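With one protein chain withheld, the remaining protein chains of the complex are depicted in position.
For chain A:
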Amino acid sequence: MEVKTASFEKTASPKTTTVSGAEAVIKCLLEEGVDTLYGYPGGAIMPVYDELYKYQKQIHHVLTRHEQAATHAAQGYARVSGKVGVAMATSGPGATNLVTGIADAQIDSTPMVCITGQVGSHLLGSDAFQETDIIGISTPITKWNYQITRAEEIPEVLAKAFFIARSGRPGPVLIDITKDAQFASLDFSYKKCSGIRSYKPIPKIDPNQIEKAAQAINNAKRPMIVFGQGVILGGAEELFKQVVEKSGVPAAWTILGLSALPTDHPLNVGMVGMHGNYGPNVLTNECDVLIAIGMRFDDRVTGNLEKYAKQAKVIHFEIDPAEINKNVYADIPVLGNVNETLRVLLEHLKPNKHEAWHQRFKEHYKIEFDKVIKNDLNAERGKIGMAEVIDEINTCSNGNAVVVSDVGQHQMATCRYTKFNQTRSNVTSGGLGTMGFALPAAIGAKMGAPKRDVVAIIGDGGYQMTIQELGTIFQTKVPVKIVVLNNDFLGMVRQWQQLFFEKRYASTEMINPDFITIAKGYHIKARQVSERANLKDAVKEMMESDEAYFLEVKVEQEENVFPMVPTGASVSDIRLE
């Protein structure tokens, strides 16, 4: 657990050795327990790569084929393992290529440390070759960033970087190191960071607030929980399950909360938000107490704020004080790590069942099942539907795989239909919606959880945004399973064009290459399915493969994802068709 107060005592410094700044970087990574990092070399970071060469037995550097992929791989690694993901790049274009992944990690609270090389300090500001102001560029999208110009700064700054990335509400940190600082030598000694005086990662718990929350929950007639990634980041899954079970409150998840509670848990009532389930969306506007746990009321979750849960008393369990009242007013804010606050809450909760209220969720599920789910899963005519593929994967994985999804219709199908028994199993770009995320993130996820099956589910559009990572898969032999649900469209955008732009399909139709040949060019096993009759066998073959496997499924071209809360509408005006 993180230390909440800063410690300033100067302990007797441990034994020191003289090393170069570059070697110090590697030593710091080792001290922080980094076993894998992702990156791409270049002029300004070459001294560090030279040390990586020397330390290759201790630390595994994965050469991705693009720096953006290095960040997504680091994110995938962090999301499944709970450890800090590390990405490395050279100055200039190397550094700017990290930007998308950093922004993604910032909005999805993923612990990541990015290390970039920088031109020599005497050249700073001179528009030198491959000089770019990455500190300026990354400031609004990092939790913290810092430029090192002297080798002596390296141990302390990197210790701070890891502490900041992982503590409190996690996030990305970027450390930019000038080339001269990499070459210069220092007396190396390492002390892990345990606190920073201006930074309080975890707010102090107020037991009164928790008691108030418990009372409101105990007195509620129609309470509803919406949980987010905070439950996972706080390592509070087990505790959370106990809270749900004791209170009997129906629990719905945001896209990043998915897998914190097993999907077939009887009190799990599905997803909230734009393409969430019918029941939890409609009943958000009928519950009397809304209990938000480790979530931030993103607009994709709330729809029109003026018409969001206005009837409900809102309790908000949250680690980040800036989230309280940011989008939705909290009648009872409860600050703190949910790992601690839920523990206290649990003691105060009265056992309850809320049977009649649960019945309402079941009724709504029935409506959604008849209108949407049944057809999604059991289409008998036409081409294969996305949900059918997910369902086959469920059958093979038994709900135990890590599933990494990209962004679009297939992402919604994946999150709506994948079965999850274990936490930290759903890896997707929620807040930023970054196409191209899934393939590299799956590489990182497999390396972060080598014993688990990792399946990436990607659209034909997003696949081609980072398709070059097949090279990384080939080189590292990382056995990920890749499913491309090919509708020959930028499906999600096409859906909006159909619904809101009178079917004017502006630049959403894709003429695609032969994906099988491409995969084979990288010596990756590959298969294409277009007939329903062959789907089961193909998925099974993929799931049983010990090597990387690419499966392309030709799916229905103009399928739409429903339910849907149109932008600007209230969550209770969710459309089923």
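Just so it is clear, a contact is a pair of C-beta atoms (placed from the backbone, for glycine too) under 8 Å apart; a residue touches a chain by one contact, two chains touch by 3 or more; residues count from 1.
One rule holds in what follows: contacts and distances are computed from a predicted model.
Looking at the choices "Acetolactate synthase small subunit", "ABC-type sugar transport system, ATPase component", "Twin-arginine translocation pathway signal" or "Xanthine dehydrogenase family protein subunit M", the name in the UniProt record of the chain not drawn here is "Acetolactate synthase small subunit". Only one residue from A:Pro93, A:Gly125 or A:Pro321 touches the chain missing from this view: A:Pro321.
Here one chain is not drawn; of A:Ile196, A:Val344, A:Ala379 or A:Ala569, the residue touching it is A:Ile196.
In the complete complex, the hidden chain is touched by one of A:Tyr49, A:Tyr77, A:Trp144 or A:Phe240, namely A:Trp144. One chain of the complex is left out; on chain A, the residues touching it are 8, 135-136, 139-140, 143-147, 164, 196-199, 320-322, 324-326.
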